[in-house]
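First, the structure itself, so that you have it in front of you.
For this view, one protein chain was removed and the others were kept in their places.
Then we have chain A:
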Amino acid sequence: MTKEQLLEKLTAIVKPYVQNEEGFKNLNEETDFINDLEINSANLVDIILDVEDEFDIEIDNDSMENMLTVKATIQIIQNKMNA
């Protein structure tokens, strides 16, 4: 899967939880889920569960700790898929 395809899938996953549409329109690798998209922190758990389902991977607690940005999330997905 290319990074672009991954980003596309991740964008679809976060969409239902976004509270800041402006931030969502400008979504890029640097986007921060909480600061830029104003996603509720309880919904971060939903995003993590959705990512696990979509990519058929398991995200351990240590990886989860960094999942605050698009960039970190893509990196984690890539690492898990290549493992």
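Methods note: a residue touches a chain if its C-beta (ideal position, glycine included) is under 8 Å from a C-beta of that chain, and two chains touch if they have at least 3 such contacts; residues count from 1.
One rule holds for everything that comes next: contacts and distances are computed from a predicted model.
Within the choices "4'-phosphopantetheinyl transferase domain-containing protein", "Sigma-70 family RNA polymerase sigma factor", "ABC transporter ATP-binding protein" or "Glycolate oxidase", the name that UniProt assigns to the complex's undisplayed chain is "4'-phosphopantetheinyl transferase domain-containing protein". Residue in contact with the omitted chain (choice from A:L7, A:L44, A:I57 or A:I74): A:L44.
Annotation for chain A: contacts to the undisplayed chain at residues 34-35, 40-46, 48-49, 52, 61, 64-68.
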